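Mind having a look at this structure? Questions to follow.
Shown here: the complex without one of its protein chains, the others still in place.
Presenting chain A:
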Amino acid sequence: MTSDTPGREHHGDLGRRGFLRGAAVGVGAVGAVAGGATALTAATASASAPAAPKAAAAPFHGAHQAGITQPVQSASVTVSFDVTAADRRELTELLHTLTERARFLTTGGTPPTVGITDSPSDSGTLGPQVPADGLTATVGVGASLFDGRYGLADRKPLRLTTMPEFPDDDLQPAWCHGDLSLQLSAPHTDTVLHALRDIARHTRGGLQVRWRMDGFSSPSRPSGTPRNHLGFKDGTANPDVADPAVANRLLWAGGGGEPAWTAGGSYQVVRLIRMLVEFWDRVSITEQERMFGRNRDTGAPLDGVHEFDTPKFAQDPMGDVIPLDSHIRMANPRTAATDDSRILRRAYNYDRGMDSNGNLDMGLVFVCYQQDVERQFAAVQKRLAGEPLVDYVAPFGGGYFFALPGVKDRSDWYGSALLA
C-alpha cells in the first residue's frame, strides 16, 4: 500500500511496545467487488421491519453505528474484549486500528499486497478480494474501561455500570462483562468469522477476548419474524425506531446530564441466556403459549389473528386471554407509564454443542439498545422477575456496554469524542 492511502494511520513510534500489527488498509475497491457483494447478499431477517425483503448494506460512516437499527442478519458473533493496551496513548492507537479494520471490512476491497515482506495481509477466507457482504460492526465500551487505567473515570456514561445480577440470573464470571464489546453481523458466517479473525490479528497486543458467543438468525418459517429455539417468533414487537421522534426518545443517548461525547451512542445490553429446550419440548402447547401470550404458529398475540396485531390488554384486565404474567404482558404492559421503558431488541440464537448432562446447549444472545439502561432494560427485567418462563431459561452471562457514537467520516474513529 502506498503511504498516502487515505485513512491509513501512521503509527510511527509507539514507544515501549509494538502491540498492534501494522494496520495497513486495503485499497477501497467497493466498485470492484460490488458485483460479488450483491450476489452474496441474501434476504436477511428483520427485527424492526420484518417485512423488508433485502437489507441494503448499512453505511459504515454516520452519526450512529451500523448494526443497531438495521434488521438482524443471518450470522453474528458477539465478543467481549478486555483491553490490554498499556495506557491512554495505546488505547487511542487501538481504537484507530479497530476503526480502520472495521471500515475496510464493512466496505470491502482488495487487501494490501505485502510483496516479500510479510505473510499475506488477509486470511483469504473470502477470496482474493474482500466483499463487504452487508457486514456491520458495532462497538461498545464497558464500565471497566472507565476505571483508573486510561484516565477516563470522569467520562463514564451516566448510567453505565457493571451488569448487576438479577433475581433469576445464574451468572458465570467467565461469561460476564468486559472493557469493549464488538458485534459483527452479516448474511454469511464466513464473512463474520473473516472479520473477527482480521480484527483479532490486528489488535493482539491491545485486546484479548474475554468471551465470545456466535449467534444466528433463522429464515422466516413460514413467514414473518424468525423464530428462536423455543419455536416462537422473536423480535415482533419493537419500537419503530425508523421514526426519528421515537429513536430520539427511546434509543439514542445524549442530553439529560450525559457527557457530551455520548451523543449518538446507545446503551447496549447483552444477555447470554441458556434455554432448556428438552424441558420446553415437554411442556404442553397451551402452557407454552400462555407463557409468552402469543400463538406459536403465527406469532399473533393470543387475542389477535396476525403476527403484527396489537394486543389489547386494556380489554382483558383479568388476563383471561393473555395471562397477566405472560412474557409480553410483563415485558411491555403497553401503558402510558411504561411507554418510555421500551427497548430495541436484536436477539440471535446460539448453539454450542452439548451440556455435561447430555442436553443440547442452546440459547439466546439477547441484545437490546436503549437511551437509558436503568429506565428501560433494567425496568423491563425487573418486571419480568419470576415470570413463568424463568423455569426454562437461565441467564448466565453478558454485560452492560455503551455503543459508541458513529464514526462520522474517513478521518473520524471510534471513541474520538471520548478520548478527545
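The working rule: a contact is a pair of C-beta atoms (placed from the backbone, for glycine too) under 8 Å apart; a residue touches a chain by one contact, two chains touch by 3 or more; residues count from 1.
In this section, contacts and distances are computed from a predicted model.
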Protein that the absent chain corresponds to, by UniProt name, given "ABC transporter permease", "Cytochrome c", "Iron uptake system component EfeO" or "Haem-binding domain-containing protein": "Iron uptake system component EfeO"
Contact partner of the left-out chain, one of A:Arg21, A:His61 or A:Arg334: A:Arg21
Option from A:Arg88, A:Arg204, A:Arg221 or A:Arg352 whose C-beta touches the chain left out: A:Arg204
Positions on chain A contacted by the hidden chain, ascending: 1-4, 14, 16-22, 27, 29, 31-36, 82, 84, 110, 112-120, 127-129, 201, 204-208, 210
